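Certain chains of the assembly are absent from this excerpt, and the rest are unmoved.
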Amino acid sequence: MSDPTKRADEVDSDVAARVRDSFARQGLMAHLGAELAELSSGRVVIRLPYRDELTQQDGFFHAGASSAIADSAGGYAGLTVFPAGSSVLTVEYKINLVAPARGEHLEAVGSVIRSGRTLTVCQLEVFAVAGSERTLVAVGQQTLFCLPAKS
Amino acid sequence: MSDPTKRADEVDSDVAARVRDSFARQGLMAHLGAELAELSSGRVVIRLPYRDELTQQDGFFHAGASSAIADSAGGYAGLTVFPAGSSVLTVEYKINLVAPARGEHLEAVGSVIRSGRTLTVCQLEVFAVAGSERTLVAVGQQTLFCLPAKS
């Protein structure tokens, strides 16, 4: 039964727990220093503070860092709308790197565009935050596969 | 002048040096533990040994790790065919994750499909190597921008 006290976009506490557990098991997210920043139904935000260990050759965030948190944000956004017990796999994604990714941290936003029984499509956006400025640095589109719970 | 002793697909030593220098400046490649494994004209291979710090929630290599080395392999493949002094930017890429990425190491192969004055298109392939088995785990396509040398 869904929780009658939660807001429309709020996720059930078991969904939140499922996402947090899975995120905590991703060695790469810890290794990069990424944090799960926001979690609502169909939308997840991951934050990644700047470190020299995340750069490309000019000292900006590497596209691989932006992409890694974008992919995870989209994947977990999908997981919030999947049936209980499901797992999520990324089928594919496409990402445009539209500006140099410089700033104190990155914020990747994954948002479900359309959710089907097997496949779900998400929008991916990555912003670089420098002081009070928030610049779109990457935008993408992702296809997810919902792996049903094993019975 | 091009070196008359090199093979057709061999890169000039200054091109090789340019790629190795740029790779060495990528904080993320070192942080992941990636190595530049092969370098020829229009083709670069990057190798990434397994570590728990590179995993997704099921213990396989994270798509973000596969993508990061695929993006770098393609970018450097492009750089080998660019005019001297140019830099490379990734405009966008698309990647399909076609099998679980498990094994002792990953190998990302970036190959130039078509090179233009401003834009270059590369094929990206990532293989997982486990003992004597080599499995295609990701395949993609990437658009690069050639930033000419500043005069």
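In order of appearance the chains are A and B, and numbering begins at 1 in each one.
Convention: contacts are C-beta pairs under 8 Å (C-beta built on N, C-alpha and C of every residue); 3 or more make two chains touch, one makes a residue touch a chain.
What you are looking at is a predicted structure, and each value in this text was computed from that prediction instead of being measured.
Of the identical chains making up the complex, 2 are displayed, while the complete assembly in this file numbers 4 copies.
The working rule: only the chains that are shown with their structure count from here on.
Rounded to the nearest 5, the angle that brings the Cα atoms of chain A onto chain B is 180°.
Per-chain Cα centroids separate chain A from chain B by 24 Å. By the touch rule above, chain B contacts chain A in their complex via residues 22-23, 25-32, 51-58, 62-65, 67-69, 71-72, 89-97.
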